[in-house]
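Input: a single structure, listed below in structure tokens.
All protein chains but one are shown in place.
Chain lettering (A and B) follows the sequence in which the chains are written, and residue indices restart at 1 in each chain.
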Amino acid sequence: MLLSVSSFTSCLSDPGCVVFQLLGGLSMAMVLFLIASGLSLIFGVLRIVNFAHGSMYMMGAFTAYWLVSRFAGTPGHFWIALVLAPLVVALIGGAVEVVLLRHIYRRSHFHQFLLTFGLILIIADVMRMSFGGEFKSISRPDLLSGSVSVMGRPFPEYNFFLIVVALAVALGMWLVLQRTRLGRTIRAAASDREMTSALGVNVPLLFTMVFALGAGLGGLAGALDAGRGVAISPTMDVQIILLAFIVVVVGGLGSFGGSLLGALIIAEVTTFGILLLPQFALAFVFVIMAVVLLLRPWGLLGKPLEE
Amino acid sequence: MPLLAGAGLLVAAPFVLSDFKVILLGEIAIFALLAVSYNLLLGYCGLVSFGHAALFGIGGYTLALILAKTGTPFVVALVSAPIMGAAAALVMGFLALRLAQIYFALFTLAVGQVAWSVANKWVSFTGGDDSLAVTAASIPDPISSPGSESLYFFIVAIVAAALLVLYLMVNSAFGYTLQAMRESPTRAEFVGIPVRRYRLLAFVISGLFAGLAGGLFAVHNHFVHPEMLFWLVSAQVLLMSLLGGVHLFWGPALGAGLVVYLRDSVQGVFPELTEKHLGQILTLEGLTLGAVALAVAIFLPLGVGGMLQRAVRLAASRLGARGRASGEGPAPGPPAFLGTAAAEEPRGRR
Partner (left out) sequence: MALKRCLMLFLMVLALSLGALSLTACGGDPTPMVIEVEKVVERTVEVEKEVVVVATPTPAAPAGPPIKVGVLYGLSSIAAVYTQGAVKGHNLAVSEINAAGGVLGRPMELAVRETHLSPTVAVRETQSLVLEEEVDFLMGTISSGVAQAVSEFAKENRIIFIDSLAQSSTTTANLGHRYVFRSATDTVISGRAVATVMAERPETKYVTIGPDYAFGHDAVNDFMGKLQELKPEVEVVAELWPPMLNPDFTPFITAILEEKPDAVYASMWGGDQINFIKQAIPFGFFDQTTLVAYNMDLDILKAVGAEMPEGIVAGSGFPWYSLDTPAAQKFTTDYFNATGEQPMIGALQGYTATLVLAAAIEKAGTTETEAVADALEDLTIDTPTGRITIRAFDHQADPMIWVGSSVQSEELPFPILTDLVPVSGSDVILSIAEVEARRAGQ
């Protein structure tokens, strides 16, 4: 193979190049973080591994596309879509919880896997029926269509925006979890479910809210990614869900900080892996996942589960 | 009695049905074996694995590679498939069985996906996405033609023998120990059962038969492709098992038959409808299988097999009430490992 490893490795001795690559990795990390934190939150409270979480991301992107086309003439249509799409997905998520998931919490985890697997299949077909198989895409808002210079290299404004939004969501979530009553309830439910219901918390409502919130985070990631130029199609779900799993496993299922750490590790490893050993870059992430599972099955920042 | 009738039907099938239906039956037989082998982990150990597709694929690739790259006789290749499946299961199980429930599922998912990417990327060895052909010339003559009765009988005979071995195994002390461990691993450990070693043995046996199913699938299709190892195949086997009923030995085989049949049926039904109403040709296979998955998860925790079993028992008890006592005694409740809601519902209705 004609691999010129040398010229890529020279990047490591050039601070400009390193910073630029780190930033590129950071924007990938932030999307992964948004998806993974929803997945992790749902697992932490509901103890369900939501295989259909990638479908929430996909629905976020499709909803954003649909809203952008609906409000095509209106100024600020991108912003309307960006705000509304996660809300729509959160509503759908809440409905899914009430209509379907609620009946299976006390079933074995195989039934839970099966149900979310069924949802993947159904949602993909519904999207296909509604929007067709053609690739859709939306344009960046004019406000963010340019680029800024980072160490002499142009870097997209939109990616900065994405990083800022995701960090703001992370901070907001952290504040909610740490400082509010709802947050305390969620954390209590995550560590001891029986105790929470004994304390008089409305557990069913809590579960619906948490699932809706998790789905909304996935939807937000989808809408943000659509704006970044990711082609919208009914196969987006399967593409993203495995990466999201890797992130939560590395970071720790049920750990909010773990999602952030896991996303950063996976995104930066992928970015620098492509620079150094492009042929194997994407196998690295699976190896990292397997190693973490072997040495610390509950993830870097997670807590061991009781059987 | 029903067993004999079933055997009679299977023997008569190729003489009655069209060639294509015979091919479908062969596929059902192979997936039945795959699903029953999967259920050794799922139903008997309470473990969800997403790496089963990898074991299936490794069996298939073993046979295909041996036939394509060496002059080894067919029989050797066919025997190697389950052996490699078991060997791969030994490695995967050894690492995965240290992990609890969900981490076990995710770890098998990761390892399975690594195996899938090897099959996909190591093009010079596996052929990658171009698949690896199992040529008709490399298969002994009577079974080299798909759709032929001899190939069908060959597959059904091997699957039947394998199922018989599995059946005897789960109804031996080994099988009962597995079930005891499933109900309470700690208690089993306490009374001196080496839980991990037993589970590893179950995993290896499961891999052995998954590998055999993979080898048969390669013979049946005349090629292998990396998609055999993809995690969605494991998810489909999970669907087959739960649809048929994981607490029954025959349940997953029934589920395999239903899924393969259903998939073939929707291919014919929806394309015309969707072309007319949506302007696109869609099979809506996902919608159909997805709806089945939801229905099983919510309404049929014991699967179709469990429902049939209850119906049979109900009929038997009615008959018994008229004087002919059934020797079986009261029907045991559904196993607790299927979750509390699953266990409560049927009881509540009695």
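Convention: a contact is a pair of C-beta atoms (placed from the backbone, for glycine too) under 8 Å apart; a residue touches a chain by one contact, two chains touch by 3 or more.
Values in this document were obtained by computation on a predicted structure and should not be read as measured data.
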Which residue of B:V11, B:V76 or B:A136 touches the chain not shown here: B:A136
Option from A:W66, A:Y105 or A:F211 whose C-beta touches the chain left out: A:W66
Sole residue of B:A7, B:V76 or B:V123 that reaches the chain not shown, by the stated touch rule: B:V123
On subunit A, residues whose C-beta touches the chain left out of the figure: 1-4, 7-8, 11, 17, 20-21, 24-25, 27-28, 31, 66, 69-70, 72, 95, 99-100, 103, 122-123, 126-137, 139-140, 145-147, 153-159, 225, 228-231, 233-236, 238-240, 270-271, 274-275, 278-279, 281-282
Missing-partner contacts on subunit B, residue numbers: 18-20, 23-24, 27, 120-121, 123, 128-131, 133, 136, 146-147, 221-223, 225, 227-228, 264, 267, 271, 278, 280-283, 285, 291, 294-295, 298-299
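Keep in mind that, in the parts below, only the chains that are shown with their structure count from here on.
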Length of the line joining the C-alpha centres of subunit A and subunit B, rounded to whole Å: 33
Subunit B residues within the subunit A interface of the complex: 42, 46, 48, 95, 98-103, 105-107, 109-111, 113-114, 117, 185-186, 231-232, 235, 238-239, 242, 246, 274, 278, 280, 282, 284-287, 289-294, 296-298, 301, 337-342
In the complex with subunit B, residue positions of subunit A that touch it: 49, 51, 100, 103-115, 117-122, 124-126, 128-129, 132-133, 238, 242, 245-246, 249, 253, 282-283, 286-287, 289-290, 293-294, 297-298, 305, 307
